[in-house]
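Of the protein chains in this complex, one is absent; all others appear in place.
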Amino acid sequence: MSTELERLAARLREFARARDWERFHTPKNLAMALSGEAGELVAEFQWLTPEESLDLDPATLARVRSELGDVTAYLVRLADVLGVDLVEAANARLDVNDRRYDPELYRGSARKAPPLDP
Amino acid sequence: MSTELERLAARLREFARARDWERFHTPKNLAMALSGEAGELVAEFQWLTPEESLDLDPATLARVRSELGDVTAYLVRLADVLGVDLVEAANARLDVNDRRYDPELYRGSARKAPPLDP
Amino acid sequence: MSTELERLAARLREFARARDWERFHTPKNLAMALSGEAGELVAEFQWLTPEESLDLDPATLARVRSELGDVTAYLVRLADVLGVDLVEAANARLDVNDRRYDPELYRGSARKAPPLDP
Partner (left out) sequence: MSTELERLAARLREFARARDWERFHTPKNLAMALSGEAGELVAEFQWLTPEESLDLDPATLARVRSELGDVTAYLVRLADVLGVDLVEAANARLDVNDRRYDPELYRGSARKAPPLDP
């Protein structure tokens, strides 16, 4: 039984295959596309206060949702081409950060912890 | 029954709550964090040829996997704060692109289609 | 008599030439490098409030200054490879925005103006 991310990856694979776009979908190019979409996402929030960003009007939220969809699509496609499991990769990072950021030591503080390994 | 993304979102929610970091996790700030991680990802590929990016050495692949994990974590956290379903949002974008990019018309071509709606 | 940006471009050209790095410095690759550095810059501000970002402590300001230097170096190098005059390009954009954003109409407002004309 496949997960929702596997089904999305399969749809993206077929989307590229149907248009003969696989040769454009190198990791280098897909990382650029992801970065471009992340730039469009950040632009939606650039003049808002942090408080305003928590309470978006419907038109802005619709645009943000579109940008989140684009970022997700390129991220899932890039991971598929590289053979990386995104949820495993995120959990591995959280395992590291659970150890780096002791809840008592970093309570309410945004300062960066030193890296764990030399 | 929850999906793998819902479980990841729940872990991230608890990670922020345990450190009293919810007030840092506004959509504005999380979009910045996502954009910063996308920048680190793109930097891994900047001097590689597209062909080289398809055949990463193990050390580079491990770093890329970490960056993909970071991007995924911030993306899932941002979507959770905004109440957006990432897979639905990506599928909605693919529905649009299926109509914009006719497979016959755009076969092997990377040129951009005009937007569907005015 | 050359300007300060021309002198910086000449130094970057010689830096690349001395290391036989010209073949890495394609516009595609330099745009990626610029984007990666912009990501590092944005990361410096991600957990700060807008107010805090106006009053950086000396250590943060030093890191921000380094990131600004990296962004400037890649931007000037990219423009040099493409034969674009950055100050002329910025002034051309300001000419457009002077017409798009009427000072009376947009006073104190961050909403986006519609594009002028195709």
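Going in written order, the chains are labelled A, B and C, and every chain counts its residues from 1.
The working rule: a contact is a pair of C-beta atoms (placed from the backbone, for glycine too) under 8 Å apart; a residue touches a chain by one contact, two chains touch by 3 or more.
What you are looking at is a predicted structure, and each value in this text was computed from that prediction instead of being measured.
**Student:** Considering the complete complex, identify which of A:L8, A:A33, A:L56 or A:L86 is in touch with the unshown chain.
**Tutor:** A:A33
**Student:** In the whole complex, what residues of chain C lie against the chain that is missing from view?
**Tutor:** Residues of chain C in contact with the hidden chain: 3-5, 8, 11-12, 15, 18-21, 24, 26-29, 31-32, 34-35, 38-39, 41-42, 44-45, 48-54, 56, 61, 64-66, 68-73, 75-76, 78-79, 81-82, 84, 86-87, 89-94, 97-98, 101, 103, 106-108, 110.
**Student:** So that we can see where the missing chain sits, which residues of chain B does it touch?
**Tutor:** 28, 31-32, 35, 39, 42, 47-50, 110
**Student:** Could I get the residues of chain A that touch the absent chain, sorted low to high?
**Tutor:** Chain A touches the chain not shown through residues 24, 29, 32-33, 35-40, 42-43, 45-47.
Here, only the chains that are shown with their structure count from here on.
**Student:** Copies chain A, chain B: same or different interface, half of numbers shared as the threshold?
**Tutor:** Interface between chain A and chain B is built from largely the same residues.
**Student:** In whole angstrom, what separates the CA-based centres of chain A and chain C?
**Tutor:** The answer is 24 Å.
**Student:** What's the distance between the Cα centroids of chain A and chain B, rounded to whole Å?
**Tutor:** The mean C-alpha positions of chain A and chain B differ by 2 Å.
**Student:** Hey, what residues on chain A touch two or more of the other chains?
**Tutor:** 28, 31-32, 35, 39, 42, 48-50, 110, in rising order.
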